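Have a look at this one.
Left out: one protein chain. Kept in place: all the others.
The block that comes next holds chain A.
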Amino acid sequence: MKLTLVTGLTGLILLATIVELLRRRQLREKYGMLWLGVLVIVIPLSLFPRLLDNVAGFFGVVSGVSLVLFLGIVFLLLVCVHLSWEVSALEEETRTLAEDFALLRAQIDAERAARLAQDAQLTAANRDELVSHDG
């Protein structure tokens, strides 16, 4: 009974956390939905751990709890791989942005330098003109 209380409470706290993060828009919907889906499966199991014993028996696993543990680890591994993939994609995107940014900055610098040179030339020409009028 005590164990059911611990696992059930843990499940409910996790559910509340995910909902709150979604409510504050701290979590993209695709991840929020993923974890909510997981909790919908996990919370009943935390209250009734023997629920999967039949399914486990079918796969040759002695206890439903072991089956859940195994599936849980496989699932978490997949999530980690997916996150590495997402980070790789993000790095590629930020790399392209950094390159675009550097190209734009180089272009602006070049244009400013050209304008300054032109201004300097004009000023020099004006000064020469003044000097010649004076003379």
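Rule of thumb we're sticking to: contacts are C-beta pairs under 8 Å (C-beta built on N, C-alpha and C of every residue); 3 or more make two chains touch, one makes a residue touch a chain; residues count from 1.
The working rule: contacts and distances are computed from a predicted model.
Participant: Which one, "Polysulfide reductase NrfD", "2Fe-2S iron-sulfur cluster binding domain-containing protein", "Glycosyltransferase family 2 protein" or "Branched-chain amino acid ABC transporter permease", is the UniProt name for the chain you do not see?
Facilitator: Of the names offered in "Polysulfide reductase NrfD", "2Fe-2S iron-sulfur cluster binding domain-containing protein", "Glycosyltransferase family 2 protein" or "Branched-chain amino acid ABC transporter permease", the absent chain's UniProt record gives "Glycosyltransferase family 2 protein".
Participant: Using the document's definition of touch, tell me which of A:Arg23, A:Arg50, A:His82 or A:Arg95 contacts the absent chain.
Facilitator: Only one of A:Arg23, A:Arg50, A:His82 or A:Arg95 touches the chain omitted from view, namely A:Arg95.
Participant: Check each of A:Met33, A:Val62 or A:Leu103 against the chain that is not shown and name the one that touches it.
Facilitator: Of all options in A:Met33, A:Val62 or A:Leu103, contact with the hidden chain holds for A:Leu103.
Participant: Pick out the residues on chain A that sit against the missing chain.
Facilitator: 95, 98-99, 101-103, 105-106, 109-110
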